[in-house]
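Working notes, structure below.
Of the protein chains in this complex, all but one are displayed in their positions.
Let's look at chain A:
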Amino acid sequence: MGAKAYLSFEQVGMSFRRGTHASEVLRDVDLRIGEGEYVSIIGHSGCGKSTLLNIVGGLLKSTTGEVFLEGQVVDAPGPDRAIVFQNHSLLPWLTVYGNVRIAVDKVFGGTKSSKERHDWVMHKLELVQMAQHKDKRPHEVSGGMKQRVGIARALAMQPKVLLMDEPFGALDALTRAHLQDSVMDIHAKLGNTVMMITHDVDEAVLLSDRIVMMTNGPSATIGEVLAVDLPRPRRRLELATDPEYTGCRAAVMAFLYSRHKLPSRAA
């Protein structure tokens, strides 16, 4: 993708300090993501994917380098970089509606009337097919539904970048497939810039414009970047035998399971 940099990582590094001992998790991460692009970050568990996402989200401050969004340095959390958390992170005392509304009230409290905010919330809930469950509390809906609400809440902030940390990781295969299709639909409709973390090769190939493969930690960095040249809309059934699809899949598998099988500094 030749898109100009919308979100860019410049020499991002991260070390965690425990007492006098510092452990370097990320080193020299350089990446440019274009507007409207869907980028997946894939890598073995513990390599530092969540750390990278949290740096973009502003929840963590990188120890070296910077992240820029539209040329601005990212240094605090904010609704322009909404996060879909792996464990949904809904507030259990609020309803489905309330969980989205709290974000909308905060983000659009000054610019939209109460009625507009209500419509906005309902529109996002419809987008993830949760409108009919709006009055339920999180513990009354399934795991997949909770994740849908998490996505609705993030979308409702109208973020410049949608950050998703293994959003489907805790779901069964069928629910996951449903949600992946929903996310593809939404991406087609809204054209968000998305950065998604995953450890699922098929998911990465199916959803992404580009797949960023990370080496193993400690001191993980970007090993390879693979462009997925598949036309959209993509349908999982037709793709199963598509040579581009199988080729991408094989490339990611080869990276993960042969070249970066063992924890070693690489590439």
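Following the convention adopted for this analysis, contacts are C-beta pairs under 8 Å (C-beta built on N, C-alpha and C of every residue); 3 or more make two chains touch, one makes a residue touch a chain; residues count from 1.
Note that contacts and distances are computed from a predicted model.
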The hidden chain: which UniProt name fits, "Nitrate ABC transporter permease", "Cytochrome c", "Carbon-monoxide dehydrogenase medium subunit" or "Electron transfer flavoprotein small subunit"? "Nitrate ABC transporter permease"
Which residue from A:59, A:122 or A:230 sits in contact with the chain not drawn here? A:59
Among listed residues A:72, A:87 or A:246, the absent chain is touched only by A:87
Contact with the hidden chain, among A:46, A:65, A:79 or A:218, goes to A:79
Considering the complete complex, identify which of A:32, A:137, A:178 or A:259 is in touch with the unshown chain. A:137
The missing chain sits against chain A at residues 57-59, 77-79, 81-83, 85, 87, 89-93, 102-103, 106-107, 137-139, 157
